[in-house]
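Mind having a look at this structure? Questions to follow.
A protein chain is absent from this complex, but the other protein chains hold their places.
Note that the chains take the letters A and B in the order they are written out, and that residue 1 is the start of every chain.
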Amino acid sequence: MTEKILEVKNVTKNFKIGKGLFNRNKQVLQAVSDGSFEVYKNKTLGVVGESGCGKSTTGKLIMRLEEPDEGEILFNDRNILDLSHNQMKSIRKDIQMIFQDPYASLNPQMTILETVKFSLMVHGYSKSDQRDKALEMLEMVGISKQVAQKYPSSLSGGQRQRVAIARALVLNPQFVVADEPVSALDKSIQAQVLNLLEKLKDEFSLSMIFISHDLNVIEYVSDYVMVMYLGKVVEYGPAEEVYKEQLHPYTQALVKSSPSMTRDRKKSFYVIEGEIPSPIHPPSGCRFRTRCPFAFDRCAQEVPELIHKKGEHKVSCFLYDS
Amino acid sequence: MSVQPLKKENKANHVVVTNKVKPETTDSQVDDNFEISFWNKFKRNKIAVICGAYLILIVFCAVFAPFLTTYSPTQGELASRILPIGSEGHFLGTDEQGRDMWTRIIFGARLSLLAAFVPVLIGTMIGSILGIVSGYFGGRIETLIMRNLDIYYAFPAIILAIALAAVIGSGLGTIIISLSFIMIPPISRVAMSATKKVAHMEYIDAAKTSGAGHVKIMYYHIFPNVFSPIFVYASTLLGLSLLFASGLSFLGLGVEPPIAEWGFMLNSLKDLVIISPMITFTPGFFIFITALALNLFSDGIRDAMQEK
Partner (left out) sequence: MLNYIVYRLLLIIPILFGVTIVVFILNQLIPGDPVDFMLDIDATEADREYIRSYLGLDKPLIVQYFIWLSNILQGDFGMSVTRQTEVSYLILGALKNTAILIAVGGTIAFIIALIIGIFSAMYPKSKMATLSNVLGISCVSIPNFWAALMLIGLFAVFLGWLPASGIRSTGQESSLLDMAKHLVLPAIAVGLTTIGTMTRIVRSTFVDIFKQDFVVTLRAKGQGKGTIMKHVFKNGLPPVLVVAGLEIGSLMGGSVITESIFNWPGVGKLLYDAISQRDYPLIQGGILIISLLFVSVNMIVDVLHAYVDPRIRKSLGGGAS
């Protein structure tokens, strides 16, 4: 087994909603509940789930864009949650993020070159170094010197996402969190950007968390897969094993309902029964039980733990509790 | 997103293949030359252009005042007092001390325009900082700043300015300070709400993950993106600022005689209304059309910036 680069232990994040002096019914939204997982060096962990399942929050917690309420996040065996703003600055060089919406993730008032240079400026590179490194990085993602002088408004979505990748990688990080990096792009461009990411991952020997709701994309990029539902990790394991045999009923449903190019067109898509419950009032016990075809009494009473089923393949479901 | 994103994705998948495939570069090539399109839109507004031209002219007259007249702005000839408009040698007439009205107007424009412009400038600088800081950090810092500014909303603006001016003592500086003060709260609010819209954009998160400090993020990422709404709002305050400044000056809280300033000119002429009913026309008219030009001009800027 390879070395762990990131280990997330029992992380919980709640959002309080409905603030105010006179609002008595303050509510708590549990975005991530007791989540634990690890990422190995030079491997990609794909995180998949429906929107609102807490996968983006997980990414933000690792970036410390949000502070978790409980738990530890170990990066190279060091708990980054204990670090001060200044100590964090040196770590930030090593952990970078690629954001979902390339139209919102680039400052419209900065040229492409300025955007990429900014991170270098923050970390104290000289003016000439900033320029050289930024241009070099932009060339690696396929953005020419001429385009680098432009503002984001004159770039296409694909180009913008390339710039976002360049910005993330220009500091030469060890670890990248990619939050739905291709979901805002046209299908035809998705593949180009995914290939670019794969290529750069090898060149920079990156470890990655790749967040997506698209099982096809996850299958393409991931070494490991983690499935989340309503803030809970329901299944975790090596990508091959998970795609070969889904253990959790939710993963099974997700795969069945996922569109595939090779599928028989005439066959109608499988749709998961019912609606996602509100994360403000999640179901007791197993959170998937309200939509699970195999649910039984125990599912409502106890919360299933993530247990090892086969080797590294883990699942949280009472069907496998024996 | 909706309740069943998976189902939605199906649809997208099929539609995409047929009609969404297009070369990457044609996505959005518009909007590149913002300045050019702004001027084109602004130019179409004839009234705003005329007002702009007038404003340039009056600033020019103020700056080059000594070259545009042969009279002194402070020394008059007692022999030619209260001459009406159109008199020989004094085409705008003379005042109660026989000073040439045109000379007083162009020299007075210096102080009047200054007293109108500087408070908006100072208010914009301080208000932007307060607004950006409170919008960016939110929470307690926002509450602290905004609730404090709320107190100043409890005073009618001109009363607050009068109160401040009364305490500090009269003078042009007094007018500028007290007007700056009343400009800060509304500008802060505009800056804050503009910042709130920007602060949750992903590029701010991206800047945070680069390890940049708060000051750098506010300076490089927030400020350039909230500048235009603040600028538009501040420009709408210029006309009001001129009216307030000349109003305070009219009340005698501004300059000392014999210095020329539009509001104060009205103050010294007001007692002569009984003798010459239209004596106050000229200085007041200049305050009026200058405020009008400022208002129409800033409306033009606003329309040109907001029109998409």
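The working rule: a residue touches a chain if its C-beta (ideal position, glycine included) is under 8 Å from a C-beta of that chain, and two chains touch if they have at least 3 such contacts.
Keep in mind that this is a model prediction, so the values were computed, not measured.
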Exercise. Of B:102, B:203, B:220 or B:250, which residue touches the hidden chain?
Worked result: B:250
Exercise. Thinking of the whole complex, not just what is shown, which of B:78, B:154 or B:215 touches the missing chain?
Worked result: B:154
Seminar exercise, completed: Among listed residues B:121, B:168, B:259 or B:305, the absent chain is touched only by B:168
Seminar exercise, completed: Listed in rising order, the chain B residues that touch the chain left out are 139, 143, 147-148, 150-159, 162-164, 166-169, 239, 243, 246-247, 250-253, 263, 266, 269-270, 273-274, 277-281, 283-285, 287-288, 291-292, 294-296, 299
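Rule of thumb we're sticking to: only the chains that are shown with their structure count from here on.
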Problem set entry | Euclidean distance of C-alpha centroids - chain A vs chain B, Å | 46
Seminar exercise, completed: Listed in rising order, the residues of chain A that touch chain B in the complex are 50-52, 60, 63, 65, 85, 88-90, 92-93, 95-97, 99-101, 104-110, 118-119, 122-123, 150-151, 153-159, 164, 167, 171, 186-189, 213-214, 254, 257-259, 269, 271-272, 275-276
Seminar exercise, completed: Residue set of chain B touching chain A in the complex reads 1, 3-7, 9-10, 13, 16-17, 20-22, 24-32, 201-203, 205-213, 216, 220-221, 224-225
